[in-house]
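In this view, the complex is presented without one of its protein chains, the others remaining in place.
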Amino acid sequence: MDGQTRDLPPLTEGLKAASQDELAHAFKEMLRIRRFEENATRAYTRGKISGFLHLYIGQEAIAIGTNLAMREGDRIVATYRDHGFALAQGCDATACMAELFGRSGGLVGGVGGSMHFFDRDKGMWGGYAIIGNHVPLAAGHAFAAKYLSDGKVTICFLGDGAVGIGPTHEGMTLAGLWGLPVVFVVENNRYSMGTPLGRTLPVEDITLRAQGYGMESDRFEVTDPFQVRDRLKVAVDRAREESKPTLIELLTYRFRGHSMSDPGKYRTKAELDGFRNRDPMEMTRRALMELHGVSEDALEAVDEAIIEEMDVAMASADASPQPVPEHRFKNVYVEE
Amino acid sequence: MDGQTRDLPPLTEGLKAASQDELAHAFKEMLRIRRFEENATRAYTRGKISGFLHLYIGQEAIAIGTNLAMREGDRIVATYRDHGFALAQGCDATACMAELFGRSGGLVGGVGGSMHFFDRDKGMWGGYAIIGNHVPLAAGHAFAAKYLSDGKVTICFLGDGAVGIGPTHEGMTLAGLWGLPVVFVVENNRYSMGTPLGRTLPVEDITLRAQGYGMESDRFEVTDPFQVRDRLKVAVDRAREESKPTLIELLTYRFRGHSMSDPGKYRTKAELDGFRNRDPMEMTRRALMELHGVSEDALEAVDEAIIEEMDVAMASADASPQPVPEHRFKNVYVEE
Amino acid sequence: MAVLQIREAIRDAMREEMLRDDRVFLMGEEVGHYEGAYKCSQGLLKEFGEKRVIDTPITETGFAGVGIGAAMCGLRPIIEFMTFNFSAVAFDQIINNAAKIHHMTGGQFHAPMVFRGPNAAAHMLGSTHSQAFDTFYAHIPGLKVVSVATPKDAKGLLKAAIRDPNPVIFFESEVQYGVKGEVPEDEYLIELGVADTKREGADVTLLCWGQSVAIALAAAELAQEKGLDVEVIDLRSLRPLDEQTIFDSVRKTNRAVVVEHGWPYGGVGSHLIARIQEECFDALDAPVLKVCYEDLPMSYAENLEHLTIPQPSQVLEALEEVSYRG
Partner (left out) sequence: MAVLQIREAIRDAMREEMLRDDRVFLMGEEVGHYEGAYKCSQGLLKEFGEKRVIDTPITETGFAGVGIGAAMCGLRPIIEFMTFNFSAVAFDQIINNAAKIHHMTGGQFHAPMVFRGPNAAAHMLGSTHSQAFDTFYAHIPGLKVVSVATPKDAKGLLKAAIRDPNPVIFFESEVQYGVKGEVPEDEYLIELGVADTKREGADVTLLCWGQSVAIALAAAELAQEKGLDVEVIDLRSLRPLDEQTIFDSVRKTNRAVVVEHGWPYGGVGSHLIARIQEECFDALDAPVLKVCYEDLPMSYAENLEHLTIPQPSQVLEALEEVSYRG
């Protein structure tokens, strides 16, 4: 997109096998996430958003590919880096932005903010911010699916930084022991905050742990949404059909700092450029152009429409009022 | 010892390689533990001991073999099933029994009871009763050894039931990551309370987890104290010389219930008999007789001396007064 | 009326609710094949099978979380902690996930479930196994907290707790499982948040719950001999708290004492005292006193443990002190 000549990697099998419609859909959805995040950045800078804001830029192919591997009723359980999943699941962009603004029109009415996106009907089951503590919950959703024999699969995302913590271990132990229909996906973006993997994990390959949990595993560098879709699908099917959990490690990269307060100085420009070069969203864009002859202009038009959508979402979010003061007393207890 | 003819297993290499002195020492020490535990049982039945009482009968070879693999200054960190380690480390039997009685002469002055045996000078670093929460502590002792370059090795014991819990995982993760001089030994006695391994762990082989922690591992059925000594020694040396942790799984068996309140009905007589047949203590006794011609009478004499020792210990313990009332205020804070 | 032990009342409550509602299940260490470390689930595995009576590995954070996750899907888990002392390793799950999920999701999810098990000191279990978790959980908005002292209360409150759409912490006691009492044959529920006046009296209000109820009643007997007529209120529910019953009684007696199985600093008792002095300031003829654990880790030795735990004689002294007697 910057017009510079770069040493671009070849298009992947996944991209080649995809139809133009599939590519167009995936590209659009990834770009929607990216533009949403960019708007969030701007809003944060302008003081419209407060607290922590963790962007998904660079990892979009995962949320999109996952969405394509899921069935109606399946569940996503994610960390605080959750905007991408919400948008991929079809959550309303205005509601998402309004949540960041802490407004009544927010996805959870403004009480959660960036880290707690939930939209039950869309299969978006959170948005958790205590590292690892959502892993047992995801196992619990899967337990319920098995208990109720409702065929629902839970896909639980965690960061590379969440692998060492106890609750992750316990959730995986129970899933393996009881054969729960859940897929654990580690989004290994190489860093937990400012700390590279080598300083947080004793071994590089996270899926080495799968054996101890009696789980199947898979591990790959994310290149495009279709690869994610296809390889996740294997695990999702295993969960649904055999009631067996899987541990998947996705090697990926975030282009921004950990959160808005992190300039990300611990990374080199060369490293960043390397990953930008094979940004799965850009690869998808290239596939549309190179394999299907879609014009630069046509893609610009898509982008403009998305920018428009996201600007409208931002404006609508901003027009949403703050929650009424009494709202804070709501939902502390369920009143029957 | 019951005079019945049984299909006895052959003597092991470890037993064959040991000298008569070594055998005699190990046999005596194992028997001391067993007689101590038997006295504790009686005292419990008579109401002299209260709370939880977890016996080590059947697993004695581990404590003895471990002691033989250690050097002065090395540390044992154990669970609530800790009497055997204390005795193996040379803690005073009277102080141990007095601790069970809650008396001022107890190993920790009567405030800890059965689950909290500590004797710093003897390398007995506890005695912990919240499953898994001693694993990070043991890593911490090893961290200190590395920090101080004092060459001390920590050997941390845990049950098969402690493998699934988070603190165990975190302690092992840090030990692996930082290369700490610690040996983690899982005493897999096939049960956690009334629950057989198959209902608590997703896979049978606990050492499969070692890989994920970047650790070496070892796994074997405990046959005799020398085998334990020799194979632990490899790990202890690795810790001391290379500052690398090891995960060892020892397959063993407890002949009694989980604690005094557990009749152990979940096990079959056949299973119990099978393990009694290859009781490492009995094997050691047989080695003395079969390989070194030690007479039944000579061994009886050893036993009688031990029974005498333990009876005296029990009587002395019983003569120890309760802690003075003000003792409860001591050691809440360190006063400088 | 049948005469049951508390453990049987608890078992019956779970059994009846499991029969009534397929979504109710029991999960915890040794709850199935072993029938409970304290035999509170005797017969349940046999009756309901492994699907609904589930033995877990020792993974309190894991199975507490599984329970919460399952509750979010509409199931009604009963999570047994072998003792609440072990809930310390599941603390985050309880205070962050169970307590907050309803609020944090803007009401989209909730966690209808019970965490139950024995709490506080039993007998000679040492410092890590003798802690009262009342304060830790009563402190947290989003949780309900119940503590029972009789078979009848145990059954009626547990059934209500299982049906409650909120996460309920349900405190029992090792040393009370064998306590017997009459339990109605017909089905009944006891509403959460309603205290029970276990003994009426005119001179001093004595507040208690869980294990401290027996101490309070014994102290009231001792006081009666000294001519003091003590009103013993069993709070039963710590959150929500039946403040009205407390304040009404204090306004009648003008004096109050709290007996607490728990530490002095910032405990439930402190809360009761703070609330009473705020709401009944003018009615109080004496400061409200508290008799509770000494501010110490629990010792194993029998004599030290006895001294650390509140005894009826100490409560009597406090009753006399607030009455300016003795």
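Note that the chains take the letters A, B and C in the order they are written out, and that residue 1 is the start of every chain.
Definition applied: a residue touches a chain if its C-beta (ideal position, glycine included) is under 8 Å from a C-beta of that chain, and two chains touch if they have at least 3 such contacts.
Since the structure is predicted, the reported quantities are computational estimates derived from the model, not experimental observations.
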The chain left out here touches which displayed chains? A, B, C
The listed residue (A:Gly102, A:Pro181, A:Gly214 or A:Pro280) that touches the chain absent from the view is A:Gly102
Cross-chain touch to the chain not pictured, restricted to C:Asp21, C:Glu50 or C:Asp295, is C:Asp295
Among C:Val53, C:Met104, C:Ile162 or C:Ala219, residue touching the chain not depicted: C:Met104
For the chain that's not shown, point to the residue among A:Ser50, A:Asn277 or A:Ser295 touching it. A:Ser50
Spell out, residue by residue, where the missing chain touches chain B. 106-109, 111-112, 116, 118-120, 125-128, 130, 133-145, 147-148, 166-167, 170-171, 173-174, 177, 330-334, 336
On chain A, the omitted chain is touched by residues 50-52, 102-103, 106, 110-113, 115-116, 129-133, 161-162, 164-167, 192-195, 199-201, 266, 322-323, 325, 327-329, 332
Touch residues of chain C, complete complex, unshown partner: 61, 88-89, 91-92, 95-96, 99-100, 103-104, 126-128, 131, 135-136, 138-142, 239, 263-271, 273-274, 277-279, 281, 284, 286-290, 295-297, 299
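One rule holds for everything that comes next: only the chains that are shown with their structure count from here on.
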Compute the centre of every chain as the mean of its C-alpha atoms, then state which one is farthest from the centre of chain B. A
Where the centres are mean C-alpha positions, what is the separation of chain A from chain B, in Å? 47
Any idea how many Å lie between the Cα centroids of chain A and chain C? 42
On a C-alpha centroid basis, what's the spacing between chain B and chain C, in Å? 37
Of all residues in chain C, which are in touch with two or more distinct other chains? 56-57, 59, 61-62
For chain A, residues contacting two or more additional chains: 166-167, 170, 173-174, 177
